[in-house]
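Let me begin by handing over the structure; questions about it come next.
Missing here: one protein chain of the complex. Every other protein chain is in place.
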Amino acid sequence: MDAKVRELSYSQAVQEAMAIALESDPRVFLMGEDIGVYGGAFQVTGDLVERFGPERVIDMPISELGGAGVAVGAAVTGMRPIFEFQFSDFATLAMEQIVNQAAKMRFMLGGEVSVPLVMRFPAGSGTGAAAQHSQSLEAWLAHVPGLKVIQPATPHDAKGMLLAALEDPDPVMIFEHKLLYKMKGAVPEGHYTVPIGKADIARPGKDATIVATSIMVHKALEAAAALAGEGIDLEVIDLRTIRPIDRETVIESVKKTSRLLCVYEAVKTLGIGAEISAMIAESEAFDYLDAPIVRLGGADSPIPYNPDLEKAAVPQVPDIIASARALVQGRR
Amino acid sequence: MDAKVRELSYSQAVQEAMAIALESDPRVFLMGEDIGVYGGAFQVTGDLVERFGPERVIDMPISELGGAGVAVGAAVTGMRPIFEFQFSDFATLAMEQIVNQAAKMRFMLGGEVSVPLVMRFPAGSGTGAAAQHSQSLEAWLAHVPGLKVIQPATPHDAKGMLLAALEDPDPVMIFEHKLLYKMKGAVPEGHYTVPIGKADIARPGKDATIVATSIMVHKALEAAAALAGEGIDLEVIDLRTIRPIDRETVIESVKKTSRLLCVYEAVKTLGIGAEISAMIAESEAFDYLDAPIVRLGGADSPIPYNPDLEKAAVPQVPDIIASARALVQGRR
Amino acid sequence: MSATAKKAAAGAANVPFAFRAYTPDQLRGVLHKMHLIRKFEEGAEDSYTRGLIHGTMHLSIGQEASALGICAPLKADDQITSTHRGHGHCIAKGAQVDRMFAEFFGKTTGYCKGRGGSMHIADVSAGNLGANGIVAGGIPIAVGAALSAKMQKNGKVVVCFFGDGANNEGAFHESLNMAAIWKLPVVFVCENNGYGMSTSTARSTAVERIADRAAAYAMPGVTVNGNDFSAVAEASTTAVERARRGEGPSLIETKTYRHRGHSKSDRNRYRTKEEIEEWKAMRDPINLFEAELQQFGVIDEAGIAAVRAAVEAEIAAGIEFAKTSPAPAAAEGLNFVYTELQ
Partner (left out) sequence: MSATAKKAAAGAANVPFAFRAYTPDQLRGVLHKMHLIRKFEEGAEDSYTRGLIHGTMHLSIGQEASALGICAPLKADDQITSTHRGHGHCIAKGAQVDRMFAEFFGKTTGYCKGRGGSMHIADVSAGNLGANGIVAGGIPIAVGAALSAKMQKNGKVVVCFFGDGANNEGAFHESLNMAAIWKLPVVFVCENNGYGMSTSTARSTAVERIADRAAAYAMPGVTVNGNDFSAVAEASTTAVERARRGEGPSLIETKTYRHRGHSKSDRNRYRTKEEIEEWKAMRDPINLFEAELQQFGVIDEAGIAAVRAAVEAEIAAGIEFAKTSPAPAAAEGLNFVYTELQ
């Protein structure tokens, strides 16, 4: 029997996943800055501290490096921490523990431990928070073997992938775009998982493939809807997981459409679109390509404070429409 | 009149550049761990502390984050620090200061400051130092606007590019492969610069282009020499700068050879080869491509301790030969 | 010795430091700046509510005496690093409110040409190296500026502001240690307003007095009433003079309170209304300072009213300047990323 499906916001979906985990698994606990009575900077943990107590919803001092290491240590000794960075930008303080310890510990110890650690990174621009609170750094972590990195784009996936992450024995890094938190979508009740490593064809089409991540999935769908009116039929792939990438789904799509546009918010250079493009260019799909592979990524600048400049620094729907149209029409 | 040219090792060349800078510019000072009487973990600073004193060759406590921040603060207030990370892996501790502060400060302050900061990162595997002392993390920094990132491959460039970095008003990150330190090459005496942002055609050829970085330049040249015997004529480009990339040189080469192989030691996924490949795949050179773009990068694992596994984890000359041969012969 | 100082020395023995050290004119200047900070932030808050400013902001209302007391002994070319709650520091160090408003409005006439906003407000020409969006991010930078000062032998002192929450960051520890071993001319100022966002110092910090951590770096540490301008100025003067003499860093903890929430999205669930009201009613730094100024005959009611009026006018003009200033053009998006891009 199917679970009842409600409309929930993205942040409610994440919260519901955490509540289910806290309820069903005594090893699960939450750690982060102001996730207790404050409810989290983006109100994602909400009232979980009231429901599960301050011992399982831990407000930590402003100590990202140490806190991340505490989560690593707890993970290797039998717990299942969910660690929230208040902003993904603060991961810059904890790269040591994420990259040198969490990602490598199992390997360095020859398989003697697992590091079942989930970390959540509220990411992205659009809130007027300027250069140090608006970054999209997921590509850094996708460059690191030992980690899994996901970017759920919908409330449904946010819940299901978080629950999948909690079942994963290895460290899973979840990038959540801040502008998605308020977005609503259909979310089943109860426990379900959405597999890590599987992309979703959010819109089937035949004229070109757009591979998008996170909030860009929605912008790409909007662009696709607009272009449908012009008779251009775009396939939109929601990549969902950026390490490991679902090669097969992307390759099959490109073989079908012969055109590829990658859309992502992170800085274009060495953002995830670079990997998608390179993956296709060295794959069997190369021979199917009828046009250059186009990337639409963030500008080569920090995120500016001024709201107009801020918007101009990352791809917007009109940019995607223009790029996709040119790609399909063979202009560049 | 041309300067006298001697054979120097890579580390001697770096040291000579620093000595020239210390001698000629009172704003220059060195900071790092054990760079004083110890001479640096790789003996790059050598006896500079004896020549210039402990006030200008500063042994700092083991405090990478704070130390990096001190260098940033000194740079914005009139000094020209050269900061040595003992191993590039420890940059994980200082990403906050490098990425949130050094890279963005000029931008966030609307151009009111410059951050003339040089950081040196001994990088790479091959020394049996295992997973936490062998990483190649340059792609992270090449993803960050505001930084310039270079990887000199020869003693000549190591000196000339460090001197160029010191003339640059913005933060320049230098990745030096540890296995190159002992390598000898021709180095002119005195002051000269090698421009940041310009690639070098290390070997002209017509059958395929290899774009390589750092130590891989030498391995690629070896492979090219071997394949020359088989009548395969490879062009080898030493990229030298990975932010900003010299698009023109790479594009022109690919337009000429119609085949591209990217060789780099960092983890393949999202390493610099991903960017080179994507850059070509979206450029005018796309139409000239006669074969998929191939990347040869590091394995999808941390660097293992066991020496055979360690070698197998990064591209070696036979791997390059096999890839290049297959690329030119159209097999894949 | 100033006139005020003479009067004071002749009178009661326990005249507060500020009334011994500063002239009445200077003290009235301090009051002016106190009001300027307060009204600037009220103006910014109001503009935010009207949708003229976007993003978020962190108001220091209630903490004005700390910023002004600390900056009191600083010379124009001394430097500071500031925090996300940095408007007060910026004004205290000499910035103009019109260019600050312009920055908040995202305009080219702003101190950061609209690229930084509240969280990166700076005025490099007045010695403010900038607010910082990263908690404790400015601490090592201040140490670096102090290292510069020592190397350049230019006599500058650097003040490093940060909050109680920041004192648990690794950067705090590493920075204070380096400043101490290298005897750098820097003064560390922990503005302890009781909370790091929602987390009280009792829940976040193992020691009760943050100044006690100074002992771990063999530097003097002192806790003062951060809402008492004179007490703060006295502690700052001691520390700045020590730094200027080349004797090394100090740590000052100013105990204070923010009347507003942490940022624009705070619902104040971690503290009680009573607590907030008590601080506002009993320990407002402006009220305290005005009472003291009157007690020592430095100003009267009319004088205070004149200060307030002058400040209101300055604020109104500042907002007008910001409103009518031009916004950056879209084509200028890459400016300032690199020096060669302008």
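Every chain is named by a letter (A, B and C) in the order it is written, and numbering of its residues begins at 1.
We adopt the following convention: a contact is a pair of C-beta atoms (placed from the backbone, for glycine too) under 8 Å apart; a residue touches a chain by one contact, two chains touch by 3 or more.
Here the structure is a predicted model, which means the values were calculated and not measured.
Only one residue from B:M18, B:M31, B:V44 or B:L65 touches the chain missing from this view: B:L65. Of the candidate positions A:G40, A:G124, A:P145 or A:G273, contact with the hidden chain is made by A:P145.
When the omitted chain is restored, the residue from B:A130, B:L179, B:I201 or B:V317 that touches it is B:A130. Touching the missing chain, out of B:A186, B:L309 or B:A322, is residue B:L309. Within the complete assembly, residues 29, 55, 60-61, 63, 65-79, 81, 96-97, 100-101, 105-114, 145-146, 148, 169-170 of chain A touch the chain that is not shown.
On the side of chain C, the interface with the absent chain consists of residues 168-174, 176-177, 180-181, 203-207, 212-213, 215-219, using the contact rule stated above. One chain of the complex is left out; on chain B, the residues touching it are 33-34, 36-39, 41, 59-66, 89-90, 93, 127-133, 299-302, 304-309, 312-313.
Convention: only the chains that are shown with their structure count from here on.
When each chain is reduced to the average of its Cα atoms, B sits farthest from chain C. Between chain A and chain B, the centres computed from C-alpha atoms are 30 Å apart. The centroid of the Cα atoms in chain A and the matching centroid in chain C are 38 Å apart. Of all residues in chain A, those that touch two or more other chains are 65, 89-90, 93, 130-132, 299-302, 304-305.
Residue positions of chain C with contacts to 2 or more other chains are 112, 114-116, 120, 132-134, 137, 170, 337.
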